[in-house]
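Working notes, structure below.
Every protein chain but one is kept in place in this view of the complex.
So that you can tell them apart, the chains are marked A, B, C and D in the order they are listed, and the count of residues begins at 1 in each.
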Amino acid sequence: MYLVAMAAGFLLILMGLYGALTHRNILRMIVGFTLADSGVHLVLVAVGYLPGRTAPILDSAVPLDEAAQRIIDPVPQALVLTAIVIGLGITALMLAYAYRLFRTRKSLDIAEFTELKW
Amino acid sequence: MTSRFTLRNVAVLTLLALLGVAFWTLGSGYTPDAELNRTAAYYAQNTASEIGAQNVVTAIIVTYRGLDTLGEVTVLFLTAAIVALVLGQTKAPRGSSGSGFLPSGELLTTGTQMLLPIILLFGAYVFVNGHLTPGGGFQGGAILASGMLLLLLAEPGRRFGHRIISRVESLSGLTYVFIGVLGIALAGGFLDNRILPLGAFGSILSAGAIPLIYALIGLKVGAEFSSILESLEETEDA
Amino acid sequence: MTFEWIQIAYAALTLFIVINYGLIMTAVVRKIGARVGGRYGIPVWQNYIDLVKNFALRSKISHGVMFYLGPVFRLTGGIGLLLFVPTIYGSVMFQNFSFAGDLILALYFIFFGTLGMALGAGESGHPLAAIGVSRGLAQVTAAELPLALAVFAISLQYQTLNITEIVAAQQGSIFNWTLFTNPVATVAAMFAFVGTMMRSPFDVVIAPQEIPIGPPTEYHSAYLALMQTNRVLFPVAKVVIYMNLFFGGATNWAEFSIKVFSIYMVSVLIGVVHPRFRVEQSIRFFLKWGLPVGVLAILMV
Amino acid sequence: MIALIATTGFALAMLIAAVVALRTRATAVAVIAAGLVSLFASVLFLFLAAPDVAMTEAAIGSGLTTFLFFFVLGRIRRESGHDQ
Partner (left out) sequence: MVSAIYIIATGLGAGFLIGLLKDDRKGDAFFLAVAALAAMAWISVSWTLALTAGVAEPQQIITAGVQPPFAINLRMGLAEAGLLSVITLTGLVSAFYLRPALMQLGRRAAAVLVILVMALSGLVLTRDVFNLFVFFELIVIATGGLVLLSNDKRAVAAGFKYLVVSQVISVLLLIGIIFTYHAQGSLNIDDIPAQPMAFTGAGLALFLVLIALVVELKPFPANGWALDIYEAAHPGFSALFSAASATTALYAADKLFAVAGPDWLPLATGLGLISFLGSNILALAQRSDRRLLGYSSVGQIGLVLVVLGQRDILGDAYLYVAGGILITHAIAKAGLFWLSGLVTGRDLADWAVLRANPVLVLAFASFVAMLLGLPPFAGFYAKWDLAHTLVAADRLPVLVLVLIGALIEAGYLFRWFGMAMKRKSAVAFPGFALDKVTAVIIAMVAGWGLGYIWGAAGAHPNLMLATPLAFALLFLVLEPLPAWAKNLLAIAGLLGWVALRYPDYDPLQLVFALVMLAGGAVILLASFHVRGRRLGFYPPAMLMYAGLAMLIDAQTSFQFFAAWEILTLGSYFLILRGQDSEPHALSYILFSLGGAFAILAGFALAAMGIQPFALVNLAAIAEAGLAIAPWVFVLLAVGFMTKTAAIGLHIWLPGAHAEAETDVSPMVSGILLKAGLFGLWLLLIYMGRQTLWGVDLTHVLVWIGALSAFLGAVLAIFQEDAKRLLAYSSISQMGYALFGLALMNHLGWLLALMFVINHFVYKSMLFLAVGGVKERTHTKLMYKMGGLITLMPFTFISVLVGIIAMSGVPPLSGFGGRWVFYNAIMASDLRLPMVLIFITGPIGFLYLFRLIHTIFLGQLKDEHRKLREAPFWIVLPQMLFVAFLIAFAVLPGMMLRRVDAYIATITGDQALTWSGRVITSEFGYWNPIAIAAVIGAIFVLVLALLLAINHNATRVKQFNIVFSAERPYKPQTTHFAWNFFAPYRKALGFLESPVVTTFWGALTDSLHASADFARRIYTGNGQTYALQVVAFVVAVYLIAMGGVS
């Protein structure tokens, strides 16, 4: 299961990057990056997964003294949580930039914003 | 995307294939741990006694890796501020705000007015119970923000209390930092949750300062999301 | 090799002999040249006449200090060159002032007169004088090169810079002369000799047959007399160096006069049969022929 | 076993949605497809015993992000006066 998730995650990353690197439309680039982000999150969570264990919540289903044997690794989940929020922040920022860029040129083609070069 | 097989696309494909080789190496060499590694094992064994939270993820997020979370909240704070900055310099034409992809009607407006308190309450529930059940400040904050989203959709022309949102945002942030500092003074270090009694394991008022912090996070995140949404939606007075 | 006051008198005597010898020799040479050419030529005392005439002329004209000093430099250079070199080997009287310095002094002192003359001619302001100076300097620097190499070769050969010692090493037999012990160096030196005697084919600098040109253009009367004196003195002084270095020196005045005359005639003979070179041609000539011989001389020591 | 199949199924669905997000010509469709990818991913998170992450991904990844996109898209559409 974790392998499926991990493979899917890696694929998603590559696909997302492909989109981000080939689409000239800025919004589509950002879409590509959100895909890649989702892929990263998947890989992260998959790494923390231990087959046959439960979510890291110490409720009645998981006795405290057996916790170490029963729950999966909570750390990657905590990391992903952070990563998701940060990803949103960056995406929002990129979107704002995309709009701002659009306002200057009436275009969303990344290849048009090359006044700075060399 | 005029042609699928431009030189660039081929180059990208090649590069990504090579990157994929690296990923493949990582993935194929991956074997899940049979036992929790020492960090995770420590959390599994000590969360209850040290932090007093049922949800280990919450314990990690709010306390063990509290500094990350503080940073994360700050990311949103920054994003909110900067999105406002980015868009603030380009005023949208007046009278043409609104997302424009959903019709706002009487029904939506009324529905929103009814739904809003419930949404807000639900959000609060999610973050207050973060140390017990799945969910917490971020999820709760997102739910709060969805309420705001609804309002935006329902009444595109209307302006909401920027001041209130930003006050909530900043105040909760300040308090968060203040609590963190209190941790140094009263407990083991920055962001130590044991400045408040741990309480009875599993009850709502347990896990020291975690419910408080998560509530602050929830408020803050909600405010920040709202502020971002609002900025992107309309910026005439941002 | 210490100085005594009597040496001044001896030096004056050397000077007197050499000047007279030079006056006569150059006239004889000209006469021979004329006879070869089927002309009658000048009387052998013609130089004396010219000299006296020029000394007798009274000039009121000068172009400035350097102009005035130019001939003085020139003649000082000639006299100095003569007096820094021993004239007669083994004679106490005719050692002159050679105690002041060795071969290097003599070689470098050649430039003293040249420099003064060039400066004087320069101040005359006559463009033709300047052109002459430019040509003369350009040519002489190239021409002197084989000599410098040859001198270096023989000083290495004899392991000394002392002229007297070099002459001493050549005594005994004619085959002890550098001419025979080191013919390459001698040939190299003779290149320089021919090139610096201001005779055809290397006489474009003063070019007597054409318009008045060359450093002396503006000089006249007493200035010219000084320069004429030098013109008879200087070649002899130079030949003396060659004689000392390559032809065994002279142990008495008779040997002196024969050797000097013979060596001098080398340049005359070459001049008779060669047309005049332009300056860059002579520079090329010396670099192409003189220089390799000189280098060879150095390498063979 | 069922979980594995379900996981695989959702993963496939997610990848298909991703392909759509990449290949479609309409940006709006791409955005929605990307949201769908997030949604499927959050389901996968549930299978991977990560309810916290699942909630967050659903709320933020597929929810908020999509709305952000649409707001910007809407503004751009309004200002350019024609479809992007």
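By our rule, a contact is a pair of C-beta atoms (placed from the backbone, for glycine too) under 8 Å apart; a residue touches a chain by one contact, two chains touch by 3 or more.
These numbers were taken from a predicted model, which means no experiment stands behind them.
Engineer: What are the shown chains that the omitted chain is in contact with?
Structural biologist: Over the full assembly, the chain not pictured touches A, B, C.
Engineer: With the missing chain put back, one of C:51, C:85 or C:283 would touch it. Which one?
Structural biologist: C:283
Engineer: Counting contacts across the full complex, list the positions on subunit C that touch the omitted chain.
Structural biologist: Considering the whole complex, subunit C reaches the absent chain at 1, 3, 55, 58-66, 68-69, 71-73, 75-76, 79-80, 83-84, 97, 99-105, 108-109, 111-112, 115, 118-119, 122-128, 130-131, 133-135, 137-142, 144-145, 148-149, 152, 155-156, 159-162, 217-218, 221-223, 225-226, 278-280, 283-284, 287, 291, 294-295, 298-299, 301.
Engineer: Considering the whole complex, not just the chains shown, which residues of subunit B touch the missing one?
Structural biologist: Counting over the whole complex, subunit B touches the hidden chain at residues 8, 11-12, 15-16, 18-19, 22-23, 25-26, 29-30, 33, 37-40, 42-43, 46, 50, 63-68, 70-72, 74-75, 77-79, 81-82, 84-86, 88-89, 163, 166-167, 169-171, 173-174, 177-178, 180-181, 183-184, 187-194.
Engineer: Which residue numbers on subunit A touch the omitted chain?
Structural biologist: Residues 13, 17, 20-21, 24, 26, 29, 33, 36-37, 40, 43-44, 47, 75-76, 79, 82-83, 86, 89-90, 93-94, 97-98, 100-101, 104, 110-111, 113-118 of subunit A touch the chain absent from view.
In this text, only the chains that are shown with their structure count from here on.
Engineer: Is the number of contacting C-beta pairs greater for B-D or for A-B?
Structural biologist: A-B
Engineer: Find the geometric centre of each of subunit B and subunit D from their Cα atoms only, then give the gap between the two centres in Å, rounded to an integer.
Structural biologist: Measuring from centre to centre gives 18 Å for this pair.
Engineer: How far is the middle of subunit C from the middle of subunit D, if each middle is the mean of its Cα atoms, in Å?
Structural biologist: 106
Engineer: List the centre-to-centre spacing of subunit A and subunit B in whole Å, with centres computed as mean CA coordinates.
Structural biologist: Each chain reduced to its C-alpha mean, subunit A and subunit B end up 14 Å apart.
Engineer: Could you check subunit B for residues that touch two or more other chains and list them?
Structural biologist: If we look for residues of subunit B contacting two or more partner chains, we find 1, 55, 57, 134, 138, 228, 232.
Engineer: Provide the list of subunit A residues touching at least two other chains, using ranges where the numbers run on.
Structural biologist: Correct list: 2, 7, 18, 23, 48-49, 55-57, 77, 81, 84-85, 88, 92, 95-96, 99, 103.
Engineer: List the residues on subunit B that touch subunit A in their complex, please.
Structural biologist: 1, 8-9, 12-13, 16, 19-20, 23-24, 26-27, 30, 32-37, 39-41, 43-45, 47-48, 54-57, 60-61, 64-65, 68-69, 71-72, 75-76, 78-79, 82-83, 86-87, 89-90, 132-134, 138, 202, 221, 228, 231-232
Engineer: Help me check something: in the complex, which residues belonging to subunit A touch subunit D?
Structural biologist: Per the touch definition, subunit A meets subunit D at residues 1-2, 4-5, 7-8, 11-12, 15-16, 18-19, 23, 25, 27-28, 30-32, 34-35, 37-38, 41-42, 45-46, 48-49, 53-57, 72, 77, 80-81, 84-85, 87-88, 91-92, 95-96, 98-99, 102-103, 106, 108.
Engineer: Taking the touch rule as given, give the residues of subunit A at its contact with subunit B in the complex, in rising order.
Structural biologist: Those in contact with subunit B are residues 2-3, 6-7, 10, 13-14, 17-18, 21-24, 47-51, 55-59, 64, 67-69, 71, 73-75, 77-79, 81-82, 84-86, 88-90, 92-93, 95-97, 99-100, 103.
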